[in-house]
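Pasting a structure here, questions to come.
As you look at this complex, bear in mind that one protein chain is not there, while each of the others sits in place.
And then subunit A:
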């Protein structure tokens, strides 16, 4: 796992809202695989202060559930700081956090987002079968290039 030294992985979501828990479940699976828990962060949502946090890492990976349909049920993409920003305490996208990190701390960590398709968002603590399949596929892919 040396490739992931100085890497922070942020799972975004809410595990009490069914497939919205995909980001957290991804981290749970990494813990089971022996990944360093100090490099994992469970978040309901991103906030401005996360810019300070990611400034301390060389690489940051955001994992979140996805509502649209991706070809493989998941995607892993590199992304860059947003050029335009808006702010709400209820939704700060990762590319805006990168922008803040660059603006305030003059740091530019490499950033990736892992999107995993979810299908149901009810008040339930468990993933749908299809979302679980997407989670496992995304983990396999992630491990193959990261570990």
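Going forward, contacts are C-beta pairs under 8 Å (C-beta built on N, C-alpha and C of every residue); 3 or more make two chains touch, one makes a residue touch a chain; residues count from 1.
The criterion applied here is as follows: contacts and distances are computed from a predicted model.
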{"item": "Among \"NAD(P)-dependent nickel-iron dehydrogenase catalytic subunit\", \"Membrane protein\", \"ABC-type Mn2+/Zn2+ transport system ATPase subunit\" or \"Extracellular solute-binding protein\", the UniProt name of the subunit that does not appear here", "value": "\"NAD(P)-dependent nickel-iron dehydrogenase catalytic subunit\""}
{"item": "Residue, one of A:39, A:96 or A:138, that touches the chain absent here", "value": "A:96"}
{"item": "Per the touch definition above, residue among A:33, A:70, A:104 or A:125 touching the missing chain", "value": "A:104"}
{"item": "Residues of subunit A (touch criterion as defined above) contacting the omitted chain", "value": "44-45, 48-49, 51-52, 84-91, 96, 99-100, 103-105"}
